[in-house]
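Take this structure, written in structure tokens, and hold onto it; I'll ask about it next.
In this view, the complex is presented without one of its protein chains, the others remaining in place.
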Amino acid sequence: MGSLIHIQKFLQLTIINLLVIRKPYMNPYMAGVILGVVLLAAMFLSGRGLGASGGLKYCVVSIVGAVDADHVAQSPYYSKYFEDSGKPLKNWLVFEILGMVVGGFISGALSGRLGFKVEKPAHVSNRRRLLFAFLGGILFVYGAQLARGCTSGAALSGMAVLSVAGFVTMIAIFGSAYLFAWFFRKNWI
Amino acid sequence: MNFRTTFSIILIFLGILVALLPEQDNHAGHLKPRTLANFIGNTDMFITVDQVARMVLDEDSTMLLIDVRTPEAYRNMNIPGSVNIPLQQILNPDYEGYLNQPNTKNIFYSNGDMFALEAWMLATRVGYVNNFVMGGGLNEWYQTIMLSEFSGDQISPKENATFELRYKARKFFNQMNSLPDSLKTGFLLAKKSKERELVGGCE
Partner (left out) sequence: MGPILIHSDASTWINLLTGFLIGIGFGFALEQAGFSSSRKLAGMFYGYDTTVLKVFFTAAIVAMIGSQLLKFFGLIDMDLVFVNHYYPYAAITGGVIMGAGFVMGGFCPGTGISAFSIGKMDALVFLIGGFVGAFLFAETFPLIQKLYMAGYKGPVKLSESLGVSDGVFIFLVIIVALVMFWLAEKAEVKFKRPDITSEL
């Protein structure tokens, strides 16, 4: 049965091709068009843009609520997420970020980019990279809460609907990042 | 021609196209003029002052009385339980919370009929539902409720009931209108319902 062996070989090669061989990234303009279409779909279907930091917030609120219900009831900030016996996790953004994990995984799998690693320049130690990643995460999401959105929710989606807040937030993020870039250059180049 | 050049040309072309599109007033929920005309012809928009008096005394929460006169006139004298949305402010988004609700009746009144009817038109045109006008306005209220008299010997139970209603309304009216302003406003804030909020960003 020669054809069966051929089919088997073909499948093996395809799987190796998809999962193992690392492919180059997509043309950025092409990727931008796809991202734009996804954003447009979100606007057309749900009347809102994309988001990410909001999803993280709902997770945190939900965890705090599960751990210390009294604290949540007393805090004016937390309590509004639990009004009318609301479940913070039952939110568009939370489901969206779950989808993002799936979508990113699929893309990584098809492009042979899956793998556990700490990404950093060779001259930077793992410890240093992870420390700055942690601190950067704290700062970024704190700032995102204050500005009511991150690069996806405020800047990208905000610009798509022409909001002043979107443009201002985007300029603040990128302007400030350029200013701070010089101080952290040793971490990257 | 590389990818970027093609891409740039496509974008400029689309950009010019979009820049030339006419501004659209594309509002879902607003009535088209023909629809509005049909609606006017087929609807019962008037409520009598007796009906209003009944609703006021019962503290009927399915209705919202809206005084469309100036704030000064309103402060001077108004039907207890009404809110003041001057005619020019009917479409002000700040007041949408009061008017844009499916479950309560919006009953507009003014001194006569004219301004109340204009408010009715505006509210109906932008898609608010359950709008009514108190027929005859405050003038009619005054004649009927405030000045009505018990007359004759042969009074039917129905007329008796009507008179009782008017008498109670008169008392209530005088009572509330002689209250200081602060107490009146408290009564009113309870009426505003939660507006439908759009969701997005990080909130």
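Order of writing sets the chain letters: A and B. Residues in each chain are counted from 1.
Just so we're on the same page, contacts are C-beta pairs under 8 Å (C-beta built on N, C-alpha and C of every residue); 3 or more make two chains touch, one makes a residue touch a chain.
All values derive from a computational prediction rather than experimental measurement.
*Asks:* Which residue numbers on subunit B touch the omitted chain?
*Replies:* Interface with the chain not displayed, on the subunit B side: 4, 8, 11-12, 14-16, 18-21, 23-24, 26-28, 198-201.
*Asks:* Extract the touching residues of subunit A with respect to the undisplayed chain.
*Replies:* With respect to the unshown chain, the touching residues of subunit A are 25-26, 28-29, 31-50, 52-53, 55-57, 59-61, 64, 75-78, 90-108, 111, 113-121, 129-130, 132-152, 154-181, 183-185, 187-189.
Quick note on the criterion: only the chains that are shown with their structure count from here on.
*Asks:* Just curious, how far off is subunit B from subunit A if you go by their C-alpha centres, in Å?
*Replies:* 46
*Asks:* Under the stated contact criterion, what part of subunit B meets subunit A in this complex?
*Replies:* Touch residues, subunit B against subunit A: 3-4, 7, 198-203.
*Asks:* Hey, which residues of subunit A end up touching subunit B in the complex?
*Replies:* Going by the criterion above, the answer is residues 27, 29, 47-49, 51, 53-54, 57, 92, 144-145, 147-150, 153-154, 157-158.
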